[in-house]
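Worksheet for the structure shown next.
The other protein chains are all here in position, but one chain of the complex has been omitted.
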Amino acid sequence: MIFFNCDYNEGAHERIIKRLVETNLEQTTGYGEDDYCRQAAEMILEKCELPEGQVHFLVGGTQTNLTVIAAGLKPWQGVISADTGHINCHETGAIEATGHKVLALPGRNGKLKGDQIREVVKAHREDGSHEHMVQPGMVYISNPTEIGTIYHQKSLEDLYNACQECGLYLYIDGARMGYGLMARDNDLTLPFIARHCDAFTLGGTKQGALFGEAVIITNPALGKDFRYLIKQRGGMLAKGRLLGIQFQELMKDDLYFELSAHANAMAMKIRSTLVDLGIPMPIGSTTNQQFAVFTDSELGRLAGKYSFSYWERVDASHSMVRICTSWATREEDVDALIKDIRREK
Amino acid sequence: MIFFNCDYNEGAHERIIKRLVETNLEQTTGYGEDDYCRQAAEMILEKCELPEGQVHFLVGGTQTNLTVIAAGLKPWQGVISADTGHINCHETGAIEATGHKVLALPGRNGKLKGDQIREVVKAHREDGSHEHMVQPGMVYISNPTEIGTIYHQKSLEDLYNACQECGLYLYIDGARMGYGLMARDNDLTLPFIARHCDAFTLGGTKQGALFGEAVIITNPALGKDFRYLIKQRGGMLAKGRLLGIQFQELMKDDLYFELSAHANAMAMKIRSTLVDLGIPMPIGSTTNQQFAVFTDSELGRLAGKYSFSYWERVDASHSMVRICTSWATREEDVDALIKDIRREK
Amino acid sequence: MIFFNCDYNEGAHERIIKRLVETNLEQTTGYGEDDYCRQAAEMILEKCELPEGQVHFLVGGTQTNLTVIAAGLKPWQGVISADTGHINCHETGAIEATGHKVLALPGRNGKLKGDQIREVVKAHREDGSHEHMVQPGMVYISNPTEIGTIYHQKSLEDLYNACQECGLYLYIDGARMGYGLMARDNDLTLPFIARHCDAFTLGGTKQGALFGEAVIITNPALGKDFRYLIKQRGGMLAKGRLLGIQFQELMKDDLYFELSAHANAMAMKIRSTLVDLGIPMPIGSTTNQQFAVFTDSELGRLAGKYSFSYWERVDASHSMVRICTSWATREEDVDALIKDIRREK
Partner (left out) sequence: MIFFNCDYNEGAHERIIKRLVETNLEQTTGYGEDDYCRQAAEMILEKCELPEGQVHFLVGGTQTNLTVIAAGLKPWQGVISADTGHINCHETGAIEATGHKVLALPGRNGKLKGDQIREVVKAHREDGSHEHMVQPGMVYISNPTEIGTIYHQKSLEDLYNACQECGLYLYIDGARMGYGLMARDNDLTLPFIARHCDAFTLGGTKQGALFGEAVIITNPALGKDFRYLIKQRGGMLAKGRLLGIQFQELMKDDLYFELSAHANAMAMKIRSTLVDLGIPMPIGSTTNQQFAVFTDSELGRLAGKYSFSYWERVDASHSMVRICTSWATREEDVDALIKDIRREK
């Protein structure tokens, strides 16, 4: 079975493994206060042109999201998210478990627009009994989104401006940020992102590390005493250096971006084949997640050899699946898949 | 200014006031463990034909909802509600503040149907990664709904059956229960309700009391140690007898229902006039809340004399308002309103 | 049975009842936005010489405490309290249910001292792994304390200075504030209190009202968007004017203080008798709560006629009870009690 179902099937890139082995018996301070974490943070901040920013390393994405969001909200505030947002769908109510409502808005290709934020905030403030409703306090987006689409400079700027006008934090979940930044139609850069949000993450788990998410906080108000919250919510790794070492290696020689570029190339190779074959791909993704509609019989035959992620039923005889590549995807597996799909048609 | 904006503008019915005055200097045990509370509970249970049920008296509706729902859910569970449900819209995220997601479904006239519940639960269970999503644990409905519509025996039974099949609690917010039970097309009774849910409330605040909600728990599993939670969430009134005395009086000679019938009669008098006049009333309410669409100029003129509750903008020149009667509504005020509306047309 | 067990056995003072009756059928805006609340707030602020302060009216004490404390703390902060503090003992973990630890310090006569606060904060900050421990964010005291003792200008100033130095909020639970302010050895005044804390309450429930606690917020940072939190935690009374009317009447002609003085006088009459009789009274209370140690046989005989509040077992044949007077205590009942106690000795 060849897995195209997600981007966290393998361990880590060999360079990361090598560094973990080399440093294994060193004795270092715990809880992320070691030199590896410090150096990795500096490398990230340099790439972001953000000398005064904070970087924290956490293990997983849900943990990261709930920690950042809880840090930024007052008890009576909620976080705005696209309805397809990970925090709204696939984190078992982790945000609500911290006491905050997720205010879901209809996403447009998985994305939010500035005017949607303005409307929500305006409606909230103008309502005579606004204190009977959750106060918006933050906007959560993911880039790339959960369906592989990306923000551009214009759309991110538009959203950030709206957040600034309305007094909301903007937080970008970058669990797959590298795949977004290496997309062929991307015009975002790390410094641009850093200037257009209050916090964002660079995900490691899905992009070459064994695990790990780097949280970059650009707004000091959001970062005050942040380590307390990491610890309280269970996100502080005892041997924190494991995160520092991994991110250091990912940042070195831009390994992170190189791996992302590979995954995207593999994804686009699959995409162009499917488009050629006339297989419907309703979502305009240019990153490592591709969404294709197959007939039941096609899927049935492919399922013997390949694992995809089931997405949704489309009609009586068709379903949409997610085909996901990663830093670890082998081109020979992609070629085999393409060949088998061609045979189906 | 005559207020038709809501049903809690006045104090309490004179019989209640009288009893509060008569009992004022008695010394009783606190926290709802007095004889008045005991007797009121017995009267309610008798009317519900529910000798083994529990009755608890709380002060307000949001408090009541958050306490009952927190009592019934496991930490990873959420409560299903119509999108128009009070807990989803107008309680400032009170449910989320207890750690639970409100799973909003599209209401149909403010109501939920059994099949909607079955679909949600089925989809949840069939999803391969269901533990990544909030587990439905309870269904919340209100009767009458927030838009004045009511459930009938058939629709409540359908919903309760679905809840039973799926292992979910059914909780009915009866903040305006009396108005529902006295609606001309109602076929529900207290015993029927008691047999078709796990907990429900009889609201006092909007129906003749100074304040107070009676929680009737029919499922002992939901009621275990319930008083701890009332206390913890701030809902245990020191002079609890104030609630017992009021509900005792409301239950006596069916005052509660008599007051509700009056409010409904006043509402239907307004409704039939508006219907006669061709004023759009898009919501088929037979209870004390009526929803009418006026032109801006009509509303402008009426606003000098009457207070309504603004509901929503309908088009460039029309808005919908809620006209609300109550146990305290004076027929002369209704007649004045009708006369003025007729003059507008 | 004559109740000396607590100070909330009766309803409300007759003047309050009279005003509730008089205003009963008036129509007012809900949720505390009516003129009665506004006027009551102004009267309180005037007495506090605090023109810019905020006043909010809530129904009960636990509700009030959890709302104020949740408003003031970051998610990783806790509230310092004497070990005998109400929030630490008798609120069913209401503070913890909002996510915050109560950091209990050994009380000295139920009170805290500035140096205790400084030590805790110093120890916290100096600890190399302070982010592994709860950060102190607020100090909670009650005046009078849960055992009837009071703070004086010097001790309150000392505590507030420590809080200011350490960057902590100081919140004073004044559920029995009137009894404290009318104690014979009291030197606090409302303006002094208002200048030496960030928020405090004037309790109504135990001091002549049917129910109600007035929260006075002197530090705007603590009061921002406070009404959202009141609503979310279930503390916003629909017919909020009931609270305004009661506090207006309590403030008028200083009824509040007159009632408190009466209760204290009754308490001191009992105290001086017990002291005369050599009955141990280990706690130096000058307010309406008195603590006396009786033999089992004495208690056994008194228990047929009087209800006290059991406090603790002292030794094999003695127990301490709380004898509580209130605004409603009748002197004839006090005299009867004194006579019966004398007979026992």
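All chains are identified by letter, namely A, B and C, in their written order; residue positions are counted from 1 within each chain.
We take it that a residue touches a chain if its C-beta (ideal position, glycine included) is under 8 Å from a C-beta of that chain, and two chains touch if they have at least 3 such contacts.
All figures in this text were calculated on a predicted structure; none of them were measured in a lab.
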> So which shown chains sit in contact with the chain we cannot see?
Replying inline: A, B, C
> Which of these touches the unseen chain: B:38, B:118, B:152 or B:227?
Replying inline: B:227
>> Touching residues of subunit C against the unshown chain: what are they?
In response: 75-76, 78, 89-93, 96-102, 128-129, 131-135, 310
> Hey, which subunit B residues sit against the chain that's not shown?
Replying inline: 31, 70-71, 74-76, 98-99, 129, 131-132, 135, 225, 227-232
> When the complex is taken as a whole, what residues of subunit A touch the one chain not shown?
Replying inline: 1-3, 6, 8-12, 14, 17, 20-21, 23-30, 59-64, 66-67, 91-94, 97, 205-206, 210-211, 228-229, 231-239, 242, 328
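Everything below uses one rule, namely that only the chains that are shown with their structure count from here on.
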>> Which chain is most central here if centres come from C-alpha coordinates alone?
In response: B
> In whole angstrom, what separates the CA-based centres of subunit A and subunit C?
Replying inline: 50
> What whole-number Å value describes the gap between the mean CA coordinates of subunit B and subunit C?
Replying inline: 34
> Multi-chain contacts in subunit A: which residues touch at least two other chains?
Replying inline: 75-76, 98-99, 129, 131-132, 135
